[in-house]
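Only a single protein chain was left out; the remaining protein chains are all shown in position.
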Amino acid sequence: MKTPIQFHLNGEEVAAFVESGANLLDTLRESVGDLSVKGGCWQGTCGACTVLIDGVPRVSCVTLAETCAGKSVETVAGLRHGPDLHPLQHAFMERFAAQCGYCTPGMLMAAKALLDRNPSPTRADVVDALCGNVCRCTGYEPIIEAVLDAARSDNRRRA
Amino acid sequence: MLEFRKDIFADERDDNLIEIGQPTARQDILGHVTGTSPYYDDHRFGNLLHLKILRSPHAHARIRSIDDSAAARAPGVKRIIRAADVPVNLNTLLSLIQFGKDDEPSLASDVVRYKGEPILGIVATSERAALEAMALVRISYDQLPAVFDVEEALKPGAPSVNATYPKNTFEYYGKYDHQKLRFGEVEQAFKQADIVLEDRYQMSPIEHAPIETNGSITVPDTNGRFVVYTSTQALFFSLDTSAKINAMQSNQLHFIGGTVGGGFGGKVDTMTEPLCILAARLTGAPVRYRFSRHEEMQFGSPRGAERIYVKDGVMKDGRIVARLVRAYFDSGAYTRLSSYAVVKCVAHIPGPYTIPNVHADVFCVFTNRTPATAMRGFGVTALDFALECQMDKLAVAVGMDPLEFRILNAYRDGDMKAHRREAKNCALIECAQVTAEKANWPLRDEFRRMSSRQGGGAARTGGPDRTRAPAIAPAVAPPAAVPQRVAYERPTPVAAPPKAPPSPSPQGGPPPSAPSPAGSSHGAPRFSSVFGTRRR
Partner (left out) sequence: MAKHRGRGVATINYPIGMNLGGDPSQALVHSNPSGKFTVALSSIDLGQGMKSVTRQICAETLGVPVEDVYVDTADSDTGPHCMGSFASRGTHRVGNAVMTAAREARGVMLEAAAEELEVDPGDLETDGKGFIRVKGAPHRSISVRDVAIAAQFRQGKTISGRGIFLVPLSDVDPETGEMSPATCYAHACLIAEVEVDDETGEITVLKMTSTYEIGRAINPKLVEQQLVGGSWMGMSHALYETPEPYYPDTRNGPRDFNEYLMPGPGDICPHDIIVLERPAPDGPFGAKGPGEMCANPVLPAVANAVFNAVGVRINDLPITPEKVLRALKARGGSSATNGRTR
């Protein structure tokens, strides 16, 4: 027996029928059609599926879809404003902070959550925010630098 | 973080290039940061079915009976795939290049040889339905003695792991259970060496752990073809392996991939496509076979463990005069690519050093664990660990600085290598010198002046007659120089006159060697006309 749920995805209202016990990752990819969220372990241990739920980074593979009813979910598909990329996306591109790209959506969302609550993070703050996201390709350094770059450019824009 | 030393080897380069050398943005970076790069699983089909594999819980057992009747009736289950359903249920990956004998089933039928070996496929409307049905399958096993240690596996009386290779080693050239390297006379050299040092090294298996697991989706297409979206690292390799196992023509398969979420060697073995295609053929529906993370961690093939014994003879002045290596590759239950890695390992011995006497025996051994495969540095990584630890120990033994010791023994242009080819285009010495300078590691002047381009030659390995192992006539004459490309073209600069490109090496190589009777018995169709038959 499926349950209907409604929630906000990247600012738009979406609806889905979900099996009891369905997780948010599968709901987003299979029911709603947002393929920008990636699944790496389906056990909540790699962070690839990180999305923001009411601004808080969560691993969507072990988040029950039903608990998202009425909430605001953000995925990487919603990062850009029309044609304009988010400063984080610009920074990742400039810093070559992705190789295979599979961890990138989760990294970007974890980084966005950080910058939304702390616009001037230290390197240690960035490391702490990203330590739940596994990357096998880059060695993390360019990702950390990209997040710091994005914070600096964001602040310059606002100044 | 990264800087260039363009001054070094500048006389061998023409740096007048436009696009080459530019830090151009990656073609795929925009897709990566917007989550739009298309991995194999980023394709949706309305009636997608899911294939899950029931795997052996035992390392070594005979299957006495399988009762899948309850599973077949379970809700959501469309098809059970059994060993008898697989058209060609015995394969080895390198049969595509005629190397080795078929030894691995896609689905085990009588014996399971590693924990995790696939036995049944369950195709259902959801992963959950497939897994719930899997729990209803009843299999009874007679457990068999298992062997997990490579040297134990080679002892007489050890349990036989692989039916195709009952003595637990791959067969080389139809007569040897290992690959040999013989250059000079090590035993004599050990007697003359001032210090002899031997040690044992062990590298455990490594899991590739890409963030995207292995997987594929097969979709029945029009005209009887099948489209396969895949995470493979080798498109045609996987296509042809899948065609062989499914007894299909290669042009019935349309493989699409090219954007992979990390591989590192773990996505060459074509672990999902053959059964995924079979499931689509048997159900007429699109099917996805996706490794869970647990499957990827424990049943996806790892970098195989390697045990390496190194014995070196060194003189007090720092020259290494003899190196003997005995190494065992733990291939797990089946060959896959380990047979090839053994030869690559032998080719790498004794490392980038000129040593006049080198002896190696390297084995591909079967044990009752997950079959191993290629991983970043295949055949070389563990050996480099052993050799470079050994170099350090030798340096300490002769009282020399470890970097100076390496520079002394480093190969130079013109030196003879243990596999009887001339060293060319060397640069080990320069790498050592530049790193030492950057890291403030003091080197004596004599070593800072050495060069890869000076001091090399056949005399360093005892003269031209040292290239032949004594008393054994060579099986083949050494081939002529490998075909070399002519100098590359580049746009002519407007202002300065063009610099002469590096002089081209002789074009054309030896004619391909005549095919000799192949050692393999699989009868696999040749998948490319460019391969002759290997003499193995």
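First chain written, first letter: the chains are A and B, and each begins at residue 1.
In this section, contacts are C-beta pairs under 8 Å (C-beta built on N, C-alpha and C of every residue); 3 or more make two chains touch, one makes a residue touch a chain.
Not measured: the values here are computed from a predicted model.
Chemist: From the list B:L51, B:I97, B:I245 or B:M450, pick the residue that touches the absent chain.
Modeler: Within the whole complex, the residue contacting the unshown chain is B:I97.
Chemist: Given that one chain is not shown, which residue among B:A193, B:A280, B:I320 or B:C426 touches it?
Modeler: Residue touching the chain left out of view: B:C426.
Chemist: Out of B:G262, B:P356, B:P371 or B:G414, which residue would touch the omitted chain in the full complex?
Modeler: Counting the whole complex, the residue in contact with the absent chain is B:G262.
Chemist: List the chain A residues touching the unshown chain?
Modeler: 41, 43, 45-46, 96, 98-102, 126-128, 130-131, 134, 136-144
Here is the rule we go by: only the chains that are shown with their structure count from here on.
Chemist: Need the CA-centroid distance for the pair chain A / chain B, whole Å please.
Modeler: 35
Chemist: Looking at the complex, which residues from chain A come into contact with chain B?
Modeler: Answer in residue numbers: 30, 33, 35-43, 45-46, 48, 75-77, 79-80, 85, 88-89, 92-93, 96, 98-105, 108, 134-137, 141.
Chemist: Flag every residue of chain B that touches chain A in the complex, lowest number first.
Modeler: 1, 25-26, 28-37, 39, 41-42, 44, 208-213, 259-264, 292-294
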